[in-house]
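Every protein chain but one is kept in place in this view of the complex.
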Amino acid sequence: MADKKLAVRMRNISKSFGQVQANSNVSLDIYRGEILALLGENGSGKTTLMNMLSGIYFPDSGSIEIDGKPVVIGSPKDAFDHGVGMIHQHFKLVNVFTAAENIVLGLKEPGPFDIQAAAERIRKICDSYGFDVDPNQKVYDMSVSQKQTVEIVKLLYRGAEILILDEPTAVLTPQETDKLFAVLRNMRDAGKAIIIITHKLHEVQDISDRVVVLRKGEYVGEMITAESTTEEMTTMMVGHQVELNIERPRPINPKRRVRVHGLTVRNNEGVLKLDNVSFSVYSGEILGIAGISGSGQKELLEAIAGLQPVEIGSIEYVNDDGTIDQLIGKDPLEIASMGVALSFVPEDRLGMGLVASMDLTDNMMLRSFRDGPSPFFTDRTAPKKLAEKVVEELEVNTNSIDTPVRRLSGGNVQKVLVGREISSSPTVLLTAYAVRGLDVNSSYMIYDLLNKQKANGTAVVYVGEDLDVLLELCDRILVLCGGKVSGIVDGRYTSKNEVGLMMTKLGGGKA
Amino acid sequence: MVHITKRKEMSTQQALVIRLGAIVAALVVCGIITALLTGLNPVSVYLTMINGAFGSQRKIWILLQETAILLCVSLALTPAFRMKFWNLGGEGQVLIGGLTAAAVMLILGSRLPNPVVILLEIVAAVGAGAAWALLPAIFKAKWNTNETLFTLMMNYVATQLVAYYVILWEVPKGSGKIGIINQSTEIGWLPQIGSYKYLLNILIVALLTAGMYAYLKYSKHGYEISVVGESTNTARYVGINVSRVIIRTLLLSGAICGLAGLLLVAGTDHTITTTIAGGRGFTGVMVAWLAKFNPAVMVASSFLLEFMGRGAGEISTIYGLNHSFGDILTGIILFFIIGSEFFITYKFHFSKKEEGERNV
Partner (left out) sequence: MFDLVAFIPRAVAQSIPLLYGSTGEIITEKSGNLNLGIPGVMYVGGICGVIGSFLYESSLADPSHINPFLGVAIPVLCCLLGSLLMGLLYCFLTVNLRANQNVTGLAMTTFGVGFGNFFGGSLIKLTGAAVPTISLGNTSKLFRATLPFASSMGAFGKMFLSFGFLAYLAIIIAFVAAYVLNNTRVGLQLRAVGEDPATADAAGINITRYKYVATCLGCMIAGLGGLYYVMDYANGVWSNDAFGDRGWLAIALVIFTIWRPNVAVPASILFGGLYILYLFIPTGKNLAVKELYKMLPYVVTIVVLVISSLRNKRENQPPESLGLPYFREER
């Protein structure tokens, strides 16, 4: 490693967003001819750090050197000029443009502008690496993996020397991932510096030469991949041995609460998102839902909550007396007026679950504002009490209950949302990525709250992305794969490996 | 190197200081421009403006009346804007309200007793204004048709409709004017309180301001409007029928514009012309936006703009200049306040880097 040529030297980089310190004093070296894995949990500042290298953000302090020369990267253009290219998690592609138009965008090639000539060059690159891209296809007609391929071709076309990939495999099938890794190895061998941001340990093992670990915005250490074990990496990443120790009491007297049968859903663009999904949720249990992101989790919860039009299928709510209510075709208000106490903690907390500009009190009455003695005026007494109660019981960190919720930090926002949703004593509680972006303490508080609901006999649905949590928290785990039910397993007896395989392949056969 | 980031939220007092600072800076610039154009010294510019606005009892009444009407239109637009529905059709909604009021006065004035005529003209004007706003609202709610241009075009349709009836009803023939309606009988005229010609209008708008404040802040409808304006996803999530809220809110918006038309036609002018709305449909947008759609603050912002208008009018009259001078000064004030919002949301960082000096 010593003979490798230094490509990038970042020193004492700090960056904050408002009150949030995203990076503090991070120093990092990147060499040519190596693949560096930047490892860290969600919110550990990996993406922010790389965004500063690619010119999206500008560091508050610190210095960057490229090829031994100090540089100021004030814009993505500066980054390009220094040979730095980044593939973002959210693709930077113009939807109404073709692949070729996206690839040449921003380039100043000599000679007159000729998109067909560029398309030819793109075809050549694709042929040499074995990519399947039609340069004249519009981006909005492409699948996710096609879009990513366009992004990679874009970097190759530009001849970037330092490539950053932000969680590139999150949307790929195993085969596509293998293909991508093969390309990355080719590029490494051609002397390029490659950084891959990830929190998946097996990928780190598979592809990287060296690992740098970030935790809570700080550099905690690095190691040579070949000389390290995943356990060592995990320890460094989370700071202690992973023993989540989430409680999991046995469900008490479970009774069928919701029965979903043959559910099929298409999104606005007519793409099939759920395909013949059938399962049941029981009272007093936590049903986990696992799957690669975009496998239909969002549509499933929204269909149950009455927010997503359904093509065919049925969603039945089983009352205590055994009578059945059909939920399909009802909006949330109609579902509530049928006496179904259904609560929903959506993924988009500030864009759907809460109103960002309103204070805590007003957010508390989002579901109940129609109540109160006056038919015309709102009554804020009960919501105010509820807000005070939530702040106290869930230890929400806020100046007052008159603070707009957008001023709260992510964890506190989630406590407000969950607090409101469980205040109505739901019989069904749907949650989507309930601990995403939350620190450990807040996460555990949310797990506790869910367990309390479970103990009260609520049927809890927990859509999650962290398999470790799903395996420790949930009684049963439903695995979605491409909108289909890949299988339902018992949380107590399954393994991470089994669920992982089911996520990538229906039924979990050899992936 | 200058670098910009979003600031943590600023306190209301600090924000107020910045906005007041912007107004003062704008007034200084206005004074300098006026001084350059007229040769007056800047101090007498302000004195002339103050004199134009408050110089006599009559001037004060006119100022209050104009403020009231502008405020009325602004109040009408506010619920729609809080919902992020860009109703630029205030002009047309006022016109159509005024037109129907005039029609009732003209056609029924000689056939029905005065109270019945007044009642009918109120219903007609409010209803017509509401209907004029309903059309774009329905299309917005059902097919997401661009409401900005739709409402804008409705203004011109209304203008031509008024032009048509003005010619149809003109007195005397060929004059292109209707003249004072029911001048001898005063039938259909809104009653005058004592000897104060404008007092009724001012009181009505004062009540309306309080009502709108309560409606937006304390009513269930107002709450729904805020939720829809912030995020239609959240609205759907709690079962608010977004289409219904859009249509209901625009009916209210149009109805109050119709009322403003009524106040102009039956309350003060007693005639109808194509220019009776006087651009208030647009100025009202600014009034509402400057006040961040808070009816209480809109009293101040409408007063400020009318004061500038009246003051500039005085200068124009004295110096034989065109009366559009007021629009120029209004524009300057608006530019300053619009620009000042930046300093409330963002802050600058200056880093002392010699190399790579460049604006981001």
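Note that the chains take the letters A and B in the order they are written out, and that residue 1 is the start of every chain.
Note that a contact is a pair of C-beta atoms (placed from the backbone, for glycine too) under 8 Å apart; a residue touches a chain by one contact, two chains touch by 3 or more.
Note that the structure is predicted; figures quoted are calculated from it, not measured.
Asker: Using the document's definition of touch, tell me which of A:105, A:182 or A:324 contacts the absent chain.
Answerer: Hidden-chain contact among the options goes to A:105.
Asker: With the full complex in mind, choose from A:14, A:75 or A:424 the residue touching the hidden chain.
Answerer: The single option touching the absent chain is A:75.
Asker: Can you name the residues of chain A that touch the chain not displayed here?
Answerer: 17, 54, 56-58, 75-77, 79-81, 86, 88, 92-97, 101-102, 104-106, 108, 113, 138, 140
Asker: Suppose we count only contacts with the excluded chain; which residues of chain B make the list?
Answerer: Residues of chain B in touch with the missing chain: 4-6, 37, 86, 88, 139, 143-146, 148-150, 152-154, 156-157, 160-161, 163-165, 167-168, 279, 282-283, 285-286, 289, 319-328, 330-332, 334-335, 338-339, 341-342, 345-346, 360.
Following the convention adopted for this analysis, only the chains that are shown with their structure count from here on.
Asker: Counting only Cα atoms for the centres, state how far chain A is from chain B in Å.
Answerer: Once rounded, the distance between the two centres reads 46 Å.
Asker: Spell out the part of chain A that touches chain B in their complex, as residue ranges.
Answerer: Interface residues on chain A, with respect to chain B: 17-19, 58, 60, 70, 72, 74-75, 305-307, 331-334, 336, 344, 346, 348, 351-358, 362, 365-367, 369-370, 376-378, 404, 407.
Asker: What does chain B use to touch chain A in their complex?
Answerer: That would be residues 1, 3, 5-9, 214, 218-224, 226-227, 230-231, 233-234, 236-241, 349, 353, 355-356, 358, 360 of chain B.
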